[in-house]
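Shown here: the complex without one of its protein chains, the others still in place.
What follows is chain A.
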Amino acid sequence: MSHEEIVMNHEEIVESLGVYALDALDEDEALIVTQHLEECMSCSLEVLRYREVAGKLGSSTVGSSSALWEKIERSLELEVPEGIDGILADPPKLQLLGSDASDRTITSKSKSHRSRRRAILTSVGSIAAAVMLVLGFEVSHLSGQVSALRSSTSPTLSAVASAALSNPSAKVLSLRSTQGRLLAEVAILPSGQSYFLGRAIVAVNKAKTYQLWAIADGRVVSLGVLGTRPQVYSFVVQRNVTQLMLNIEPEGGVTVPTTPVIATAKVV
């Protein structure tokens, strides 16, 4: 196996697209093609076409085993950290966002809803309290006022979020750095349904994540863990939020901020 730097010109990349779609390129070549696909529409469409063909070749109507599903179900539950059940004794209201963009609000007590929310709550850093003192916030744990937050590059959610930004009844906020750079915009609809749209957001490495916070009723609460390069997020705000803040935390997020805020927006 050679460890020389490999270079591929466009013709070579194009010639490799079929092999790439079948996962049959060498790793270093695949990396080059993957990078190229991010900037070349025609190559990326060609790969999509081949992936669909591969899907057809690999598709069978073999029945799925219910034993395996039970295993999967159990491992979904294992995602839940222990010992923080009490925090969410009061089940949050969940906002449903349909593909037709019609919103419904339900209150759910289902186990899976709670686990998802709890998965957001990971460790409470020991330095967190000190940081919060410096920032002068009164810190509280998540109190159920903010619910489901989902990330997306999905066109459906993007479209809904963009529509919310131009909705005249929405509060539109700009999250700006101290230098005034626009990092993200947030639209809060009267129902509390809100959308975060990343603008000039730089990707952080996998060990880190962006996290969105709010000051609500004088307390700092997490609005959610946004991942390494947030683009579009949907979340629900249910009480008086006076300020939004964005920072970068260890992967998985934390319950109180442990690092400086990189962008803020006042809610007026």
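As a working rule, a contact is a pair of C-beta atoms (placed from the backbone, for glycine too) under 8 Å apart; a residue touches a chain by one contact, two chains touch by 3 or more; residues count from 1.
Here, contacts and distances are computed from a predicted model.
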item: Complex member absent from the view - protein name from UniProt, among "Iron ABC transporter permease", "Aromatic ring-hydroxylating dioxygenase subunit alpha", "RNA polymerase sigma-70 factor, ECF subfamily" or "Carbon monoxide dehydrogenase"; value: "RNA polymerase sigma-70 factor, ECF subfamily"
item: Chain not shown: contacting residue from A:V19, A:V172 or A:V204; value: A:V19
item: Residue of A:I6, A:L31 or A:L48 touching the missing chain in the full complex; value: A:L48
item: Residue of A:N9, A:S42, A:S60 or A:S166 in touch with the missing chain, whole complex considered; value: A:S60
item: Residues from chain A at the interface with the omitted partner, ascending; value: 15-19, 21-27, 48-65, 68-69, 71-73, 75-76, 79, 94, 96-99, 108, 110-113, 116, 119, 148, 150-157, 227
